[in-house]
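With one protein chain removed, the remaining protein chains of the complex are shown where they sit.
Each chain gets a letter, A and B, in the order it is written, and its residues are counted from 1.
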Amino acid sequence: MNMSVDLDQTPRSLLVCDWSSFLDDKNRVSSQVEQLHFNYKVSVLLPECSSAPAHLDSVLNSFSSFYLIRNLPIHELLDKQFLETAVYQGSVYGLSYRTRIDEDNCVALMPNGRLSLSLDKDSYQLLGVEGKPSRFSNRTNSRYVISIDLTDNSMAPGGRGYLRLLTGLMSRLHLTTDFLLSHHPGGGASLQPLLSRYDWSEHRPELHSHALTHLSCPELQSCDPHSFLEWLGAVDADISCENSSISFLSSLVCPEPKTTLSRVLRVSICGLLLPQDVHRLIQEIRCYLEQPQLESWLSLTVHGFVDSPVSWGGREHGVLRGGENFYTLLMFHDHTYHLHLATGAHDTCPP
Amino acid sequence: MRRADKDDKPTVYQRVVLKNASPHHYMKIHLVLQDASTRLSAVELKQFIITGLKSLYGEVGAALNFDLLKYDEDTLTALLRVYSRGLVKLWSSLTLLGSYQNQACAFRVLQVSPFLLSLTGNSRDLQLD
């Protein structure tokens, strides 16, 4: 009967900060970028810049398209032809669309060929494939996670595990959902056999850019991580930091010491974005930073899908309050960087 | 609350893990009113939330510091910032606020996060139609 009266308790949160240099052999930026499979939004902040440089613009415009399939029966992902043309050849990124991980059944197909199903208890028992209780369902075990390696021998078409899952999905649990799909490097061509059988549409990642003027900006090298992320969030959400401490509505201010930037460009891109594209963007930004110019930093933020069953690698992810899984890469002129990785309440520590 | 593991050469590679260290929490809320044509200014909204805090947690609750970072009058959606220690109080008083000027109302809490940044990239907003 723990009727706790501790109203001051704070929910759990986790922030990992890495300070390193791209020139250091031990830097793990590329693996950290590649392990976050399902990216929803990338936003870049360019100081002292009024329009995106041509190189960056071309990279942003060349982000891969992704496909939305309506009412896809999940057993189609086990289709022999699909496995051979897409899963075994390269990386497939698939994620159920408009399913909420705290209410619905969610499915993710990861580039390493792992299929991750996050199911409620009824569906889990109906399917009859072994899984683990979710970390997010507390003691009640109302949610289970099944993770299957489709490249494993037992999952080869005709194998025992394969047949068991296939009959489960075909005859017992008719799991149908809208599905986002993308393929690297094949693109739409590799997915065509699957797409052609269903109602599908192709989507380009949406690009937005916004120019800001006279923005106060903290001293980035010394700013503490939480204040920096707060400031960056305020810039992203168009929240003014010009408040006085006595104002009634808000007392949010830019952390001291601060400088003023005359103009800043904020570019964001939304959709199902591939880590490979994000990686390409980072390389291009590094080249851009090498040019001599006024401001010598640039920040890049990547948000993962809140309803994805996995965050970094195969680590289980959930929503609870915010569902955050994002990272911010702050790059400097001298190849050093600050990387902040954040996850939500019960997620495991990012890599 | 904090754990830090550092490499041999801290100048080159440094990794710090901050647990529960976020000083603030951010909430994205949406006010639903019975009469959809009612308009509320930012000041009125903040005052309304303060009355809610006062009725549930008294004068001590009414003194709780929180900021209304952003407010859209057309959609009645707002971003709030509150010290992490006050999150439970603020959230519970929002839940129990049931009427505004004699008409039924409700606050929908859309997202709560220790990072303001994560409120700007919510994939539930993705529209592909």
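Descriptive notes on the structure:
In this section, contacts are C-beta pairs under 8 Å (C-beta built on N, C-alpha and C of every residue); 3 or more make two chains touch, one makes a residue touch a chain.
Keep this in mind: contacts and distances are computed from a predicted model.
Entry comment: the absent subunit's protein name, as recorded by UniProt, is "Ribonuclease P/MRP protein subunit POP5", drawn from "Ribonuclease P/MRP protein subunit POP5", "Molybdopterin synthase sulfur carrier subunit", "Ubiquinol-cytochrome c chaperone domain-containing protein" or "Vacuolar fusion protein MON1 homolog". Only one of the listed residues, B:16, B:33, B:56 or B:110, touches the absent chain: B:56. By the touch rule set out above, subunit B reaches the unshown chain at residues 53-61.
We adopt the following convention: only the chains that are shown with their structure count from here on.
If each chain is reduced to the centroid of its CA atoms, subunit A and subunit B end up 23 Å from each other.
Those residues of subunit A whose C-beta lies close enough to touch subunit B in the complex are 7-21, 24, 26-27, 40-41, 43, 68, 97, 100, 201, 203, 225-226, 229-230, 232-234, 236-239, 248-252, 270-271, 301, 303-307, 321-324, 326, 328, 342, 344, 349. Of all residues in subunit B, those touching subunit A in their complex are 7, 12-26, 42-43, 46, 65, 67-70, 79, 81, 84-89, 92, 111-124, 126, 128.
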